[in-house]
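Attaching a single structure in structure tokens format; questions to follow.
The complex appears here minus one protein chain, its other protein chains still in place.
Right, chain A next:
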Amino acid sequence: MKRSIAVVLGAAATAISLVLAGCGSGSDSSDSSSGPVTLTLAGWSLSTTPEFKTLADGFHAAHPDVTVQLKEYDATNYDTQMIADLAAGKAPDIYVQKNLKNFYTYQHGKQLLDVSDVAKGLGDKVGGLSDYQLGGKTYAIPYRQDSWVLFYNKDLFGKAGVAVPDGSWTWDDYVSAAKQLTARLKVAGSKALGDYQHTWQSTVQGFALAQTSGADLTSGNFSYLKPFYTRALDLQSSGAQVSLGDATTNSLTYQAEFGKQQAAMMLMGTWYIATLLAQQSSGDADQFQWGMAPAPQSDKSTTGTSATPVTFGDPTGLGINPKLGKGKVAAAKQFLAYAAGEDGAKALAGIGITPADSAAVTDTFFALKGMPTDDVSKFAFAKHDTKPENPVSQYTAGLQNVLNDLHTAVMSGSKPVDAAISEAQSRAKNEVLNK
């Protein structure tokens, strides 16, 4: 009996010490001497998102003494997991700013190393760099800059006998084309609708914020949303697009809606190019001719191929964890410069990713198998004034949550636009902007 107590207590003591050992954070024993360096880089869904491996391998080829190891995170919960890892001191040396919404949280929480010297070396070719600048310093380097464009199905346009978008469209042209397509496709015996608007708030609010002059998210005045919602509701009620309710309750995916030819047009970010190419070659998407056009504009002043169309999109950036070992800083900065520079851009374009330096790679990009070859598509890809979807501020995350409630309330028909906007404004004032 005595013996068994001792055994049990001994086991318990071992368990405790194991738990304690597990909790204590092992301090990073990084040597400051030159020589082989191993950097860790955060990524998500590594099996379907090849960009991280492409960058890591490309950098290793150019700098053989530096190895970049990937650490996988969950795509949906990336920021939650990263924040927890950073707070625990377990985060990788270099981590991705998946969107601008949480950039402020990281920067304000002192979780980003000042990389102004890298930014200085890159010049002004890299899109989205200014979004990461606060107080004259740069805290992350963008390596991809997606912009929203109009994807359209050339086959369905042909079937309906509607003229394809030529870059001159305003939103009114878009709405009438969507209605015309729906009606004529029905006559032609096709079930496809004119357009598909995905469930995200950005499909309406991103364009409203980018294209309305004087619109400012942090002003707490959201009246700029009204014309954009009026049009979206019009498309929805006329049956030219699937309603938000049907899209959410049936968990529709935009990849299937456009890829399986359920809709002739879809506004989406340029990240969809890589997916569409991959799905068309794997058979997950139908085989059809498609193209890109600039997003419809608020007025004629920014339409046509001689002007620069205004659209939106958040850059995806790389930041350095300040807790990385002293000897790794130089290598990490080199990696950032590589990823954002021309070499990284070419490597990314080779797998269908829109790099931050997009003008440098248009030819590489359109040489990919399955890409459209018309001039409007090239123009849509290469030229645009891309405004951030989430302008950096301490209020952005809170305001976007308020505006997401507005989006579901309006698009579900639960609240009229004006009432929803005034409610969102008072919530923004009382719950977010007063902090």
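Observations on the structure shown:
Just so we're on the same page, a contact is a pair of C-beta atoms (placed from the backbone, for glycine too) under 8 Å apart; a residue touches a chain by one contact, two chains touch by 3 or more; residues count from 1.
Please note the rule applied: contacts and distances are computed from a predicted model.
Note on the omitted subunit: UniProt lists it as "ABC transporter permease", one of the names in "D-alanine--D-alanine ligase", "ABC transporter permease", "Fe-S cluster assembly ATPase SufC" or "Ring-1,2-phenylacetyl-CoA epoxidase subunit PaaC". Screening A:41, A:96 or A:244 for touch with the missing chain picks out A:244. Of the options A:54, A:67, A:105 or A:130, the residue whose C-beta touches the omitted chain is A:105.
Think of the hidden chain as still there; on chain A it touches residues 1, 4-5, 8-9, 12, 15-16, 19, 80, 83-84, 86-87, 102, 105, 108-111, 242-246, 248-251, 397-398, 401, 405-406, 408-409, 411-415, 420, 426-427, 430-431.
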